[in-house]
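Contents: one structure, followed by commentary.
Note that one protein chain of the assembly has been removed; the remaining protein chains are unaltered in position.
Note that the chains are named A and B in the order they appear, and that numbering of residues resets to 1 at the start of each chain.
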Amino acid sequence: MPVAKNLRSIGRRVVSAVWRVGLATRFFLLTLAYSGTSFRRFHLTIKELFSTGVMSLIIIIVAGLFVGMVLGLQGYETLKRYGSESALGVMVALGLVRELGPVVAALLFASRAGSAMTAEIGLMKATEQITAMEMMAVNPIARIVAPRFWAGVISMPLLAAMFSAVGVFGGYFVGVIQIGVDEGSFWSQMQAAVDFREDILNGVIKSFVFGTVVTVIALFEGYDAPPTAEGVSGATTRTVVTSSLAILMLDFILTAIMFRGN
Amino acid sequence: MERTTLDLWVGIFVVGGIAALVMLAMKVGNLGTYNVSEAYQVHAYFSNIGGLKPKASIKSAGVLVGRVTDISLDMERYEARVTMSLDKRYQFPKDTAAKILTSGLLGEQYIGFDVGGDEAMLKNGDELKMTQSAVVLEDLIGKFIYSKAEGSTN
Partner (left out) sequence: MPSKSLVEIRDLNFAYDKRPVLEGINMDFPRGKLIAIMGLSGCGKTTLLRHIGGALKPTKGYVKVDGQIIHELDQSGLYAMRRKMGMLFQFGALFTDMSVYDNVAFQMREHTDLPEELIHDLVLMKLHAVGLRGTHSLMPSELSGGMARRVALARTVALDPMLIMYDEPFAGLDPISLTVVGDLIRRLNNALGATSVVVTHDVQESLKIVDYVYFMANGVIVAEGTPDEIRSSERDFVRQFVHGEMDGPVPFHYPGGDYRQDLALGV
């Protein structure tokens, strides 16, 4: 019976997916429970901040600049038709602060820092470093996972803010310096339309949520990876795919909650 | 504690991130231009507010003087009650009129003040008696067609 067989394999996949969600949640709660070390010995977290945050700086800044420049160019072409080029600043800033900053920065973060985290922890597991740590009576979740988690959670909003800030300058560069939109109206209309609480803080909250989710997925996939070369490479791919999907879905949900009725 | 170059880089990263946030707040957002603490509230009734939204700007002679804080429907008068928060630095006579205007043909709607000549100034909680509602494009077109039709029968 091929139909029954297919149904059964679908069912099995669904069950195992739900199972993994449960496992990941327990892993997340364990990480929170064992987070004391990350703050008591903050230099552990600082070390991870370097490899997640600082190492992602260049890609975030370059990407932010170009995204802002594209927004400036496209926005100008569209707004010109309605004679409202002066709203270019509004368009660039709102697009970046509300959506593109948090989302694109999180996607880049997932593929730059998230995949590196998964590969590193997966390899640590494959080379028995995690078992070794357990045998030394040191909890690997407290010592390895939690500092990386907090580094991810802290760096994501900062990276998203830098992405948006650089992007606004990219839009300014193309719109004002290259094309010649009026500088005064570019900034003043932007300031009039972008609200600190409504737009900027909500963007920060978004990137905070994305940072948490991406980091948990990356760490869980690494910790859960089969200790082989294929296991680690598969886990790395899954980190990028799963966290990208999670970012986009969560973005829709958060946007619906935050900006409804405006 | 020992200082390492790693700490320096992390410091640069954190300071850069916070600077970006501050830049967004002050330069991109409205935190630098608009301070709620030094404001006073007035309100006005409009028979139709059109597309006016909370946080719309209030301008006098084109200068931003405050923002709309709340819009609700008054159930006794069946009119829109618009609460406005005005900057303390700007004082207006009591007989100032509020008009709902549109910036550009399709732009945002805002409230414009026509300054009156009264000696007394507006205080916190006062009402602007003279208002002019939003121009609703459909009504305008309807009137135009109606007058055309009337004209053509004669």
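Please note the rule applied: a contact is a pair of C-beta atoms (placed from the backbone, for glycine too) under 8 Å apart; a residue touches a chain by one contact, two chains touch by 3 or more.
Quantities reported herein were computed from a predicted structural model and do not represent experimental measurements.
Colleague: Quick check: which displayed chains does the absent chain contact?
Modeller: Contacts of the unshown chain, counting the full complex: A.
Colleague: From the list A:S16, A:T78 or A:T131, pick the residue that touches the absent chain.
Modeller: A:T131
Colleague: Looking at the full complex, which residue from A:E120, A:D199 or A:D224 touches the chain that isn't shown here?
Modeller: A:E120
Colleague: At which residues does chain A meet the chain that is not included here?
Modeller: The list for chain A reads 120, 123-124, 127-129, 131-138, 143.
Definition applied: only the chains that are shown with their structure count from here on.
Colleague: Take the average of all CA coordinates in chain A, do the same for chain B, and state the distance between these two points in whole angstrom.
Modeller: 35
Colleague: Quick check on the complex: what are the chain B residues that touch chain A?
Modeller: 1, 6-7, 9-10, 12-14, 16-21, 23-25, 27-33, 53, 55, 57, 64, 104, 106-107
Colleague: Spell out the part of chain A that touches chain B in their complex, as residue ranges.
Modeller: So the residues of chain A in touch with chain B come to 43, 46-47, 49-50, 53-54, 57, 82-84, 93, 97, 154-155, 157-159, 161-162, 164-166, 168, 187, 190-192, 194-196, 198-200, 204, 262.
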